[in-house]
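A single protein chain has been omitted; all remaining protein chains appear in their positions.
Chain naming follows the written order as A, B and C, and within any one chain the residues start at number 1.
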Amino acid sequence: MSEITLVEAVCMALARAMAEDETVLVLGEDVGIDGGVFRATDGLISRFGADRVMDTPLSESLFAGLAVGLGAQGFRPVVEYQFMGFIYPAIDQIVNHAGRLRNRTRGRLTCPMVIRAPYGGGIHAPEHHSESMEALFAHVPGIRVVIPSSPARAYGLLLAAIRDPDPVVFLEPKRIYRAPKEEVADDGAAMPLDQCFTVREGRDVTLVAWGAMIVETLVAAETLAAEGVEAEVIDVATLKPLDMATILSSVERTGRCAIVHEAPQSGGVGAEIAAGLADRGLVNLLAPVQRVTGYDTVMPLPRLETYYMPTEERILRTVRRVLAYA
Amino acid sequence: MSEITLVEAVCMALARAMAEDETVLVLGEDVGIDGGVFRATDGLISRFGADRVMDTPLSESLFAGLAVGLGAQGFRPVVEYQFMGFIYPAIDQIVNHAGRLRNRTRGRLTCPMVIRAPYGGGIHAPEHHSESMEALFAHVPGIRVVIPSSPARAYGLLLAAIRDPDPVVFLEPKRIYRAPKEEVADDGAAMPLDQCFTVREGRDVTLVAWGAMIVETLVAAETLAAEGVEAEVIDVATLKPLDMATILSSVERTGRCAIVHEAPQSGGVGAEIAAGLADRGLVNLLAPVQRVTGYDTVMPLPRLETYYMPTEERILRTVRRVLAYA
Amino acid sequence: MTQAASFTIEHTRFLDPQGRPTQALPDFAEDPMAVIDLYKAMVLTRTFDAKAVSLQRTGRMGTYASSLGQEAVPIGAAAAMRAEDVFLPSFREQGGQILRGVRMAEILLYWGGDERGSDFTGPREDFPICVPVGTHAPHAAGVARAFQLRGQARVAVCVFGDGATSRGDVYEAMNFAGVHRLPVVFVANNNQWAISVPRTRQTAAETLAQKAIAAGIPGTQVDGNDVIAVRQVVGSAIEQARAGEGPTLVEALTYRLTDHTTADDASRYRDDAEVSARWKEEPIARLRLYLSDTGQWTKAEEEALIGDCTAQVEGAVAEYLATPAMPPTAMFDHLYAVLPAPLAEQRAELEEVVKP
Partner (left out) sequence: MTQAASFTIEHTRFLDPQGRPTQALPDFAEDPMAVIDLYKAMVLTRTFDAKAVSLQRTGRMGTYASSLGQEAVPIGAAAAMRAEDVFLPSFREQGGQILRGVRMAEILLYWGGDERGSDFTGPREDFPICVPVGTHAPHAAGVARAFQLRGQARVAVCVFGDGATSRGDVYEAMNFAGVHRLPVVFVANNNQWAISVPRTRQTAAETLAQKAIAAGIPGTQVDGNDVIAVRQVVGSAIEQARAGEGPTLVEALTYRLTDHTTADDASRYRDDAEVSARWKEEPIARLRLYLSDTGQWTKAEEEALIGDCTAQVEGAVAEYLATPAMPPTAMFDHLYAVLPAPLAEQRAELEEVVKP
């Protein structure tokens, strides 16, 4: 067992799922011989053939609808969108069909599909290639939104998403596609959906994040530890439905919480978490719930992107403010 | 000056804007001779001609893009989407272009466009005709999201939206399209954007809502008043950017807050408001911030829709819970 | 300048508006019962439509989209399908759905605002009505791709309106179907109007059939008021698709003789004179003329049929009206395969609210 990257873990999970279930299909732009622009589908076409690994025409609205049709017929399509910036034409099919088909036919027709897309900033990518719009999906009834934060979680959660009988939007933080690496066993073991992961325990403050921000947040937590502050770090992992229970029980112990995400602050998923705390966690709160996020601006082009993203420094500033409340 | 309905106020504002500024255009499906399926554009084609009031082909992705082109050329297009359920194909153009054009060209090209759509439930409409997905827009950088709650506000806010030099998504609560009526002077006076309206003053609890829910909330407030509880009712009106200042200052006085909206709870705009309170309002909160909302389900077909929507009864249950905290 | 490519679009009709054959009828029509069955299906549909409109008018059902005058399109198409094929209708193809085995009470339940109306007891793989115009065309391509991957000799049949042909989705679906030669037939029900927008404002294309050329697939036109022609032309397209020869777009020319839906008032935007003229071409009278001219249909049979249709429809209405609503918590029942914990809390809250 050797160390692999997050994008390799994605590929390994896809291969595993395709090998164990012949109804699993992969489709999208350049997923075939090119292996995907990030190589997330590398080698799949030679192993599973062009019927199961299909390059689609450049028709983003189409693929999601295609997956609805394939899903209704019992296939498990895994659709790749090349970047989150190009996923928006799929929203119509996701809101109006994928998230509703089971409900509107009372379970007669279902949509066991996965929509994958790399998302987020930090790699100096061109315009429209660095956005974090996960909140647009986390509000849609009938679907799941899942974001891994490490190679192991990418493998385990993607397998779970593919095996899940309902539609899942699976967003991959491309900033950590290639590093850090991690040992991941190709054992076909899925990780649970609908559940947060506590990735660091601590008694003084709860830090909630997901995706690439877990890495920054853990770094910040180590810095705090050196100062004697023990932060609990929670990886939300499934953004919809949201496991508030784990977050609430952590804040019950720490009394303090900061939330970290790359997306614009207003209406980001951090808002839902803070709202949950303002309701069911209020009695335990010793300090305001603060968010370290992207600004409510357009994601800037690479020259300014680092100023947009939450950094260790910005996380520390906020956590110190939260800790300062008596 | 006679009493008019909300949809008539929309029509009056459109006519006013078109009369005072020849760059204002109206476009969408059936906005011409039919006057829109709700008659929001009734009579405009005979007054302003088919060049300025244009029936488009059935191409929802197109109109938003068309408006970007027209806007960049100095026109002020007002685009009607027939129902919110059909607006999703426009999201790509809104996120990737309308909200960004000014920023990415450093102000060289701009998008003074308005996207109008009726939204919300309560009129026993067919499938896909009753959704409240305002949160999908309220997260998008570079745009505004505005929702009127009365004929007067429809008139004043729509005029402001049309005159605003940036893109506005203007959502009209169709449940109150035809009632209640109100006297509205056609005086061309706009109302301010980016500002909440306090529609009822009270010292005991702050109720925050928008659109059709203002009506239910005011009814609930009267019931409470009869019991000696004075609720302050805030109509958010502009959901993005959000005027937290007004809400915070109200809660500073009342110490209690409930938020009412039709949209699914998770990731709704109510979450952002509660998050603002959990941060900057925390010290004033005497009770949990609770939300009375649609469920995180697909909006049911008419037979069950009333169970999905916040009713006076559900609002009262929640407010009483919020008041009960010592 | 050299010529890079050239194309033609054909038009097919067998019966003229007076029910007179314009050419030899196709093989299937040699069986008189096959033609009479088409006739019966159209009369049943028209009876059903009229009743559904009256249910809406009397407040016993929601908005409804009648297919008056366009019965031949979905019925001709559905009649050409096999049971194992999959039908993906828009919202005006009740005639085709009934022929496929969807129960009329289910259709009423749907328009009456009850999700169970889409849980067809008959054709379990057929898609429910599609309200967002044209968005089901990609589903049809997906279903057809499923058949192709499994090597099944099955065909997806997708019907949409003239307005829908302006949607990018419909184009994208046809284009994809072309690349993979999928077993799917797209039928454009060109009833000349998309609510108040006439066909000429929808596109400058002379025919809708030529939209196929952009997708590199065959496109053809048929007289959509001639059910024999629809059955024949869609039928050949289906059999071609079944044989692995790829998709087709069939444009059926017909006319919407009534309002767009019960929520519409067509007198606002179109002339009565235009509508009256089109009544002379409608499909039911046309086929009845043919059948009676050829001695295959008597007045007595007509009366019996009308009685039978009325009885069937009344039965469906009674069943619909007698169906109690689902409990409010039903909105949580099929949201996911298994209700996630946070949703279970919301469900409990709703249960609490509606507790007697």
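Quick notes on this one:
We take it that a residue touches a chain if its C-beta (ideal position, glycine included) is under 8 Å from a C-beta of that chain, and two chains touch if they have at least 3 such contacts.
Since this is a predicted model, take the numbers as computed values, not measurements.
In the whole complex the chain that is left out makes contact with A, B, C. From the options C:Ile217, C:Ala237, C:Ala266 or C:Val313, the residue with contact to the unseen chain in the full assembly is C:Ile217. Interface note: of B:Thr5, B:Thr41, B:Ser59 or B:Ser132, the residue touching the hidden chain in the full complex is B:Ser59. Take chain C: the residues that touch the chain left off the picture are 1-12, 166-169, 171-172, 175, 178-179, 181, 201-207, 209-217, 221.
Not every partner is drawn; the one left out touches chain B at residues 25, 51-52, 56-57, 59, 61-62, 64-75, 77, 92-93, 96-97, 102-110, 141-142, 164-166, 194, 241-245. On the side of chain A, the interface with the absent chain consists of residues 29-30, 32-35, 37, 55, 57-62, 85-86, 89, 124-129, 265-266, 295-298, 300-305, 307-308, 313-314, 317, using the contact rule stated above.
Rule of thumb we're sticking to: only the chains that are shown with their structure count from here on.
Note: the chain lying farthest from chain B is C, by mean C-alpha position. Relative to the whole-protein C-alpha centroid, the nearest chain centroid is that of B. Centroids of chain A and chain B (each the mean of its C-alpha atoms) stand 30 Å apart. For the pair chain B and chain C, the distance between C-alpha centroids works out to 36 Å. Multi-chain contact residues of chain A (touching two or more other chains): 61, 92, 96, 103-104, 141-142, 241-242.
Across the assembly, chain C contributes 115, 132, 168, 331, 335, 342-343 as residues in contact with two or more other chains.
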